[in-house]
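Yeah, one chain of the complex is gone here, protein chain that is, but the others are all in their spots.
And now, subunit A:
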Amino acid sequence: MTTLVERSRVLLALDRVRDPELDEPITTLGFVASCHVSAAGDVAVRLRLPTYFCAANFAFLMVADAYDVLAALPEIRSVDVVLEDHFAAAQINAGVAARAGFVASFDGEAAAELDELRRVFVTKAMLAGTDQVCRPLLASGTDPASLAGLTLGDVPESPELDRLLRRRSELGLPVDAAAPLLIDPATGGPVAAAGAPKYLGFARLTRTGIEANTGICRGMLAHRYPEEEQG
């Protein structure tokens, strides 16, 4: 077991941790400030965000998710994940280290854990992913109403489709080849042909929103941590 191998394994695990709002791994977003693994298997990860006031609930999810994927790795002796330069860093770091949950970490400030919040944002990611899959079909002349008649099996294989299937799976929505391509996330039912243009318009809008936010967040992070390499 070499440290080098361990570090790449740790970073690979962190690839699975996403910013819930931006639906992108914290590694590619540049949120992992440093990552160290000792020969004995002690992992220390520092996380950073685009602003001091990034929302505490999303920050908590990223720190907690990072902790969980690392703690699940075999042959790891200890895990230390620390969020830096953030207004709620002390509460988040202490809460995650104690595996206390969000409500206990923010005593009196939160009414529930973050499962519902996460679901809201996976739903947005699913809609945005639907636009990614449908956009080429629309560009090649398929009209919106007939997309409502397609199943997942009708759509060519692509990385965008794989991603959409993963998001649908996370929401408990059907992913089999016979399942409808356009699906109502609230009911799990198909979208009617008449409702398809509005549905697809909202999917496009949702994707635009996520992409614009990602652009702003990247710019803010670059200003906050200029020319710093991931350590």
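Here is the rule we go by: a contact is a pair of C-beta atoms (placed from the backbone, for glycine too) under 8 Å apart; a residue touches a chain by one contact, two chains touch by 3 or more; residues count from 1.
Simple rule for what comes next: contacts and distances are computed from a predicted model.
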Chain not present in the shown complex, as UniProt names it (candidates "Acyl carrier protein", "Predicted Zn-dependent peptidase", "Carbohydrate ABC transporter membrane protein 2 (CUT1 family)" or "Amidohydrolase"): "Amidohydrolase"
Contacting the left-out chain in the complete assembly, out of A:110, A:150, A:171 or A:193: A:110
Touch with the omitted chain, as defined above, among A:40, A:72 or A:120: A:120
Footprint left on subunit A by the chain that the document does not show: 21, 50-57, 87, 102-103, 106, 109-114, 116-117, 120, 124, 135, 139, 197-198, 201-202, 204-206, 208-209, 211-213, 215-216, 219-220, 222-224
